[in-house]
Every structure is written in C-alpha cells, then in structure tokens.
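For this view, one protein chain was removed and the others were kept in their places.
Presenting chain A:
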Amino acid sequence: MTLARYSLIATAVLALAACGKQEEAPAPDAAGAPAAAAPAGDEVIKIGHAAPLTGNIAHLGKDNENGVRLAIEELNAEGVEIGGKKVKFEMISEDDQADPKTATTVAQRFVDAKVAGVIGHLNSGTTIPASKLYSDAGIPQISPSATNPQYTLQGFKTAYRVIANDVAQGGALGEFAATNLKAKKVAIIDDRTAYGQGLADEFEKAAKAKGVEVVGREFTTNQATDFMAILTTIKGKKPDVIFYGGMDAQAGPLTQQLKKLGIAAKVMGGDGFQTGEYIKLAGDNAEGQFASQPGMPKDKMPGFADFDKKYKAKFNTDIQIYAPFTYDATRLMVEAMKRAGSADPAKYLPELAKTDYQGVTGPIKFDEKGDIVGGQVTVYQVKAGKWEAVATVGSPAAAPAAAAAPAEQPKQ
C-alpha cells in the first residue's frame, strides 16, 4: 500500500473517530441522569433539564443543573399539591454538549419521555433548534440563558426565557463603550455561534449608532485556543476596545494573548465570560476588563444572598452564572402548574404566559413573545481579581421598547 493511500484511509478513520467522540460522551450522564429521583407513591412529574455537561463549558452546564436540582429538592421537601393531588418532581438532566445536533437528539428524548416542561438549553445555538421540537410537541420550555433574539422570534407559543436578550445586552454594551469608556474605535471578534455572533452584531449596531468606528471584525471558533493571528491583525488597527462575543474558555486565553502582543485595548464582552473561570484563565490580565450580565447585579437581586447560602451549603462550590435563573425558571413553571391545577402542558401553558413571579433574580413577567419584561443589563469590571458591578443599563420601563425594536432578524 502506498503512503498516500494509507494516509487517506487514516484521515477517513480519524473522521470516524471524531464522530465517535461526539457520540460516546453522553453515556456516563445517562447513567447518572435521574439524580433527583422522587420516592414512589405520589404522582411524579418529570422536568427536563438540558445543558452542556461535558466539554469546555461543562462548569456552566453543571451550575444550571444545580439550580434546577435545588429548586426541585426544595419543592419536594415543601410538598406541592397540584389539582388537589400530592405530587413529586423529578429532574431528567441531559447533556447537549453545546452542540446543536446533540441538542435536537436530547429534545427528542425529552419529548419521548413525556416531560412536563424543559428548563434549558444553556446556549443559544442549542436552544433555538431544540425549541422547534418542544413547540411541535407542545412542551413549555424556559431557557435560563439563551440570549439570541431569534429564540423568541420564531412564533413558538412554548418558548420562554428569564433573561434579557442580546438586543438589550448588545445595546447596553455598545452604549457603555461609547459613553462610559469614551471609545472612538472598536474591534469586534466573535466565535461564530448563534450566541457570539448575535451578541457581536447587536453590539456593532449599537456602537455604530453612537458614532463609534468599527475598525475590525474578526472571527474564531468555540474550540480555538490560538488567537495570535487575529489579534495581530487587530493590533494594526489600534482600537480602544476589543469586543469578544463568546464564552470564557476562549475569552481567557484571548485576553492573555492580547497582553503578550502588547495591545493596551480593553476587552469587553457579554455574559459568556462574566464568570470566575474567566478570571482564572486570564490570570492577572483579567484586571480591568469588562463583561455584562443580563439582570440586576447579584447584590441587588432580591433573594440572592439567601440563595447563595443555600447553594454553597448544598453543592460546596461557587455559583458560576445562571443557577439563580434556572432556579427561578423551575419554580415559576411549577407555580403555573399549581395555578392551572394540572401538569399537563396544554393546560398550564396559558398560565405560564400569565406569570407574575417574584424570583431570586427579581420580578419575572413575560411579554407576548416569551421574553422577560423589563430585563436589565449590568456591566461588570474585574477589580482586584473579582467582578464588580460598575453600571446597570436599562430600566423596567425602557426595556419593552428595546425588545420591540429588532425589525431586522439576526443572521443564522
């Protein structure tokens, strides 16, 4: 056999191996899935939870899962009655690997398992394709963290989220860059995911509207670790701010490499890297960088201190980002079931739309699209190795107008 033919076969086998890696991962999770199992006797209501539990943002997925778990264990301990019958809740947690294809498989599994509702998914890129399956099956879905505007613009009656979308977030960041940071020139990088690209597009629109010049638009992937080439290109354009639309696993090394190249521009981004993990990965270089988070600052969230205490006691780890949001989503879904007197999706869905809930993260109401009414966005800065809130943009009154603004659909 010649080397050429051999190498071609090698490449083909390798491609197969790559597929294998995609598929073999969920096995361990399937075994550990019915974690918050309910005791026999009462009627059991299954609630699905989906997030990446493996891969480079598994820490965020685990955090989401913990939020749902905490809510369900509390509900079971409190004893909930729906339609006069005592019920128990059970979480079925699945790993979507932050991969759109896997997400639809997971969604199908939830539909087949006849879950009463789904909390998830984490990423916009997985939430959007999965939402079609939930909509077809009539299963209510509440995402704690998918911020791409597209999610609620598809006209699905079942799609809700408890977080401000990227129109609000990108807009707030653009405004912050222009007015607070007085940036004249910005460069934008995104990771080509529905979330990263969507957020970067919204930021670009808002920045341009404020008269900021966009001097460069570069792209990477959500698997990359080397950003030297694109940062070098950006260096030549001398921006004041570099905006990154993506997650902490990339934002960390990106910030380090920025310093290596001697670029003085500030890094700025969305909720994808407003995490403790980002500070760890970027090290000292994280100091002074900005990232936003939909919602109020944690210390202004009405129930955060209490939630934080419970969470730490139970899981012995710090909250990453979205655990309070998954916790609220779970509880308000159950509230809707209680009001409707039924866990049947068709019966409690209309009640879900009427939600008016005081959650850990603040008051939650939905508009007709399923977006949260009055979503606020807080901008944080790393100071002495910790995220500190520096500004909160958007008010309950102003936000609905902003949410109604997007006439142009984000590109997919």
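FYI, a contact is a pair of C-beta atoms (placed from the backbone, for glycine too) under 8 Å apart; a residue touches a chain by one contact, two chains touch by 3 or more; residues count from 1.
Keep in mind that, in the parts below, contacts and distances are computed from a predicted model.
The protein name that UniProt records for the chain not on display, among "Sarcosine oxidase, gamma subunit family", "Peptidase", "ATPase" or "Branched-chain amino acid ABC transporter permease", is "Branched-chain amino acid ABC transporter permease". Within the whole complex, the absent chain has one touching residue among A:166, A:277 or A:308, and that is A:277.
Within the whole complex, the absent chain has one touching residue among A:81, A:226 or A:299, and that is A:226.
From the options A:59, A:121 or A:205, the residue with contact to the unseen chain in the full assembly is A:59.
Of the residues in chain A, those that touch the hidden partner chain are 1-4, 6-11, 13-14, 16-18, 20-21, 24, 54-56, 58-59, 191-192, 217-221, 223-226, 228-230, 232-233, 235-236, 249, 252-253, 256-257, 260-262, 277, 280-284.
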